[in-house]
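Input: one structure, supplied below.
A single protein chain has been omitted from the complex, and every remaining protein chain is retained in its original position.
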Amino acid sequence: MKHTAILLGLAVAVLPAVALAATPQQVAAGEKIATTKSLGNCAACHSFAGAVEPGNVGPALKDVKAMIPDRKTFYAIVFDEQARNPQTVMPAFGKNLILTPRQINEVIDFLYTK
Amino acid sequence: MKRMALVVAAAVLGLGVAHAAGKVDAARAIAGAAAKMKIAAALDDQWTPAIAAFKAAKAADAAGDYAKAEASAKRAEALAAASIAQARSQKRLWQNAVPR
Partner (left out) sequence: MKRAWAMIVALATLAPGLAPPAKADPAADLKAFQGYFQTRFPTLALQDYVNGPYNFSANDRAQWKQILEFPPYSFAVDAGKTAFGTKFPDGADYASCFPRGGIGIAQDYPKFDEKTGKVVTLGIAVNECRERHGLKPLSLTKGELADIVAYMTSTSDGKPIHVVIPNDKRAIAAYEAGKEYFYSRRGQLNFSCASCHVQAAGKRLRGQYLAPALGITASFPVYRSKWGDVGTLVRRFIGCNKKVRSVPAKPDSAAYRDLAYFLTYMSNGLPIAGPGARS
């Protein structure tokens, strides 16, 4: 019993260093952002499972973990893809204050389930 | 009892000072946003969310919610600053999009 508690404590302590699994709440928040016009509206340009009438301006978001394995890179893409790719039409969701850092992370949590 | 009254008095005074400071901070933030937005407008690149945030700041200020007024005004200023950066960089970058 005592051992489990210690192990649990250890696990919590090292968790941030490993990858924190997203909570269902975070994933649900991300889904709302990805599909709502006044928020991220990812579905306007990208198709992903569950998107209603998605666009095809940007690439389909499928097997996203394989597509963008590095979360930091993913964050950079959503924050300001133009910094990486000057001719992209993707809005700079972070730089232009469309989404907060927390919202961007929730979108990433959601898309990593796709 | 006397002590209690003193504490209350001090608390009220403190609140009053904080309130006055909040009002000043909100006014300063609103002025800062207005100045930046004037530049954005002159560059023909005002963003609608900057206008919305500025309106929210003015409304909160009028209602005496100075913390909200300050936060909204700071958002309006940040949006205006981003639009100014966009307009200035586009002055040269637009040519990269022309088919040749």
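Labels A and B are assigned to the chains in the order they are written; within every chain, residues are numbered from 1.
Criterion: contacts are C-beta pairs under 8 Å (C-beta built on N, C-alpha and C of every residue); 3 or more make two chains touch, one makes a residue touch a chain.
None of the values given here were measured: they were computed from a predicted structure.
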**Message:** On chain A, where is the contact patch with the chain that was removed from view?
**Reply:** 43-45, 53-57, 82, 87, 89, 91-92, 96-98
**Request:** Mind listing the chain B residues that contact the chain we can't see here?
**Result:** 41, 44-49, 51, 79, 82-83, 86-87, 90, 92-100
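By definition in this document, only the chains that are shown with their structure count from here on.
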**Request:** Round to the nearest whole Å and give the separation of the Cα centres of chain A and chain B.
**Result:** 29
**Prompt:** In their complex, what parts of chain A are in touch with chain B?
**Reply:** 86-87, 95-97
**chain B residues touching chain A - in the complex, by the definition given at the top** = 49, 75, 78-79, 82, 86, 93, 96-97
